[in-house]
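The complex appears here without one of its protein chains, the remainder shown in place.
Chain naming follows the written order as A and B, and within any one chain the residues start at number 1.
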Amino acid sequence: MSSKQNIDDSPIDFAEEIIHDYKNSKDEGVLKCVQCGMCTSTCPAARHSDYNPRDIIERVLDGDKSILNDDLLWNCFYCYTCHSVCPVGNSVCEVNQILKQIAISNEIGYDKLYEYMGFADSYFTAAIGAIPEIFFEDIKKDVPGWWEFRQNLGEIRDELELTPPLMPSKEVIDEVSKILTITGFKEKIEKIRSSQEVSQ
Amino acid sequence: MRDDLKVGVFLCECGGNISDVIDLDRVREELDVEFVGQFENLCSLNGRKIIRDAIFDHDLDRVVVAACSPISHEKTFQDYVKPLNPYLMDMANIREQCSWVHDDSKKATNKAITLINASIEKVKQSDAVDPIYCQTPDEVAIIGGGIAGMNAALSLARQGTKVTIIEQSPSIGGHMAKIGKVFSPVKIAEECGMCLLNPILNELVWNNNIEVLTNAKVIEAERRAGTYNLIVEQSPRYVDIEKCIACGKCAQVCEVEVPDDWNDGLSTRKAIYRPFGQSYPESYVIDMENCTKCGECFRECNMKAIKLRGKNERIPLQVGSIIVATGHKLFDMNKRPEYGYTRYDDVITQSELGRITGVNGPTKGKLLKSNGEVPKRVVMIQCVGSRDEKPDGHKYCSKICCTVALKNANIIKHKNPDTDVVVCYTDVRTPGMFEKYYKHTQENEVRFIRGRPGEVVKKGDSFIVRTEDTLKGEFIEIEADMVVLSTAMEPSDGTIEIAEILNIGTTEDGFIKESHPKIKPVTTDVQGVFVCGTAQDPKDITESIMQATASASKVSEYNYGGVEIEPFIAEIDKEKCNLCGDCIQRCKYKAMSIQNDEIYIDPMACTGCGKCLIGCAHKAITVNGNIDEKITATIKGVLSKKQPDERTILVFLDNIGYTAADNIGVNRLSYPESIHIIKVISVNRVRPKHIKYALENGADGVFIGEFPGDLMYDEVERKVQRVKKTLEELNEDPERIAFSKVYIPYFTGLARKLIDFDKQIQELNEAES
Partner (left out) sequence: MKNVPDSNILLFRSCLVSVEYPGVESSTKFVFDKLGVDYEISEKQTCCTGLGHYSDVFTQIDTSAIGARNFKIAKNLNRPNLVMMCATCYAINKKSVKLLNKNDDLRNEINGLFEDNGLKHLTYEKNDLLPTENIFHVVDILYGKKDEIEKNIKYDLSEYKIATHHGCHYCKVHYEDTIAGFRDPNILDELVEACGCKTIGWYDHKRATCGTGFRQRYSNPDLSFTATADKMNALDEEDVEILIHLCPNCHIQFDRYQHLISKRENKNYKAIHLNIAQFIAIVMGGDFNKVIGVKSHTVPIDSIIKELKEVK
């Protein structure tokens, strides 16, 4: 396959966009990549799938935005091993997260989030992080005794004399929902929701 | 008093270069001095007689030569004014900075008169001073007895200089002695390293100009105008080198066995030992940390060379120069535990591989694993600790590891053609002729995989090297039974210690920093201290030797040429000084120190920048040569005959800025006549009071230029900011002061800045009127 770089192409803009993202903690790290492959050498996803962190940076530096549509992007474990060893001070793990946020803000990859709307709901309505109920059936099947344990959680916590209670107060929940409204979280979630309804 | 001095002005026509634009007749008329002469070519040999005769005939005290730039001919005219002191002459630059930059004859003539008047005022403030001449003692200390130190020593000794090598370990030889083979990219062959080293070692031993102190290190150093007083501490050898004949019987009876560091711990040695076969001094040594003092060796020695008692000796040494050749050490593999070096015997470093393949090594040159078998596959991992910005890593490339890996891969292939050798690399760096050796290595069927391995793990009897083959884009696990790590070079402990003791600047990586990486590659920021070898940065044997001989040559310049120093340096009034030490902290040139309860200013280091003056609460420091007064007088001279409608801008530049300004004229560009350039020895000597004086006495603007490479740049920039601030507080417009970077080749930029500044000042004037 061949490709052509036209005189007006500016592939580095893509990397610049990533560098300026709030999430990026590595300054110009992405520009310093020499494709040594140490990230891939230590990557659990590369070991067991076609995910290749080195290749992600190569494509970013090529300005190849098709990567935003690449399903493989979603194989990253967020284990930060690449981030902790990268010899030039880049972090593919962060770049991956930024790419996904760019994808989401471009309404790409919404379908990847549908199953995780439960996190959004529990946080928005109860100010608590909780495994989405959508997965409960799988967990019941995969983990013997888990459902029973969860039914008895209250008693177990009582026996351990844990205070304060699990659920936050209404004031706390109100404040948290307000924060998540003004940051644009609520609006985004509603948008993802409606796209989910359309798709179903 | 000074006003009564008789000044003579000599005008040079410069074959029309000056006189075509400047009306010298009018200049002559307007000058009010004892003598004015005009000549066609003052710099020609006739000039000497003309000037000298006028000095005698008119009994002149001071001379102003109005001609070309002092950059061109100051030395000439300093010579021509004999018998006057050379510093009683000043040049008014009416060529590069007047006739060559201005077209309007009338205005140029006015400016020439102003420039000459400024020089007249300045020269009246000049005093006769003599250049300081320093002769350094021609003894030299070389710290470190590796290949760099040995070569520097030999070079100097052959030139008749007395050299003392101070070596920390029991033998000279350094890393090269244990390296096994070296290779030549031109011959495409590996050669015996010891065979190349030994003649050097022998010559060094037999050279009467060289003394070798082993088991020794510098613990104190004191500097005085080109003389260093060093205290060297030598720990005892417990074996008399005069008596020992190195027969080795002592070691045979010694029962203590400890890892042999010369073999990188791959074999053992006794507590009494000889570091290696060709070590010098040719004598055994006792490692007292491990000695049990059983006395067996003592009883065995026929030569009665062993003395179990001994203590550290302090040896004072006085030298003129020092060469630091303290070398490097290798990266500590505990810092990259994922490669398993500390866990597995057959994960080794290239240095250890060098010992294993060396005929004088632990396996007598056979490539064997720890279990005695020949490895089937050796995987080499490059850049371990180099090109790595993570904690404890080094951002730099260690430069030699690619070629070392190639060399060792070839040696393996020569010995065991069936052993598969794989080099995992990020880039193979084989510049110049080394590329041929890389090709040779490929011909030897060494394999190269482009990828930086993540980890090495043991699976059963062999290792798994996990890496990506980046050219294929594939994660792979390479099975291997020996893994060799190409570890980074880092500054040795001795390098770090000596930098502290001698107060030499180091790089962020801890190597000794040269004063300029391009043009001063062997001098350090301390006068009389030079550096060579891997103490300065990673390099190979060839480069170490080149730098060693270069540093020897620099030392010879000192020894035979002496050093002539401009006399305008700081001086301390011991009565006023209370030894607060402020000046020591302030001095960027490390010229000040306390010695014998007095501040001592090293004339070789002081540049006369005057920074020390600021903090001296007791005004105990002066800088020779009336610099302050001369600057004030020059300003006064420029402004004395200023017309009300005239715009005058003063531009202060040091040697670099002044050369850039000359270049404007040389290239026949122009700038406004309002620009008057004043040359100062250091821009830092232009003090706030000078700027204020100028503005109060009619200057419309002040422009200060400084080369950003100057050590004082930041200082000057801050100072200008401060002055601007005070001006603002005094309701003056801070825009009347400008600070700018100057570069010699960027004279067009300077011209533009001067034009812009003139315009800015013009607008300010218009706004205020």
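In this text, a residue touches a chain if its C-beta (ideal position, glycine included) is under 8 Å from a C-beta of that chain, and two chains touch if they have at least 3 such contacts.
Source: prediction; values computed, not measured.
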(message) Using the document's definition of touch, tell me which of B:Arg336, B:Arg377, B:Lys679 or B:Arg736 contacts the absent chain.
(response) B:Arg336
(request) State which residues belonging to subunit B touch the missing partner chain. (result) 336-338, 343, 390-391, 457-459
(request) List the residues of subunit A that touch the chain left out of this view. (result) 21-23, 25, 44-45, 47-49, 74-81, 83-85, 97, 100-101, 104, 112-113, 115-117, 119-120, 123, 127-132, 135, 138-139, 142-146, 149-150, 152-153, 156-157, 159-166, 168-169, 172, 175-176, 178-180, 182-185, 188-189
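Rule of thumb we're sticking to: only the chains that are shown with their structure count from here on.
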(request) Find the geometric centre of each of subunit A and subunit B from their Cα atoms only, then give the gap between the two centres in Å, rounded to an integer. (result) 51
(request) Please give the residue numbers of subunit A that touch subunit B in the complex, ascending. (result) 34-38, 40-43, 46-47, 52, 54-55, 84-89
(request) Give every residue of subunit B touching subunit A within the complex, in rising order. (result) 383, 387-390, 393, 426-427, 450-455, 466-470, 473, 475
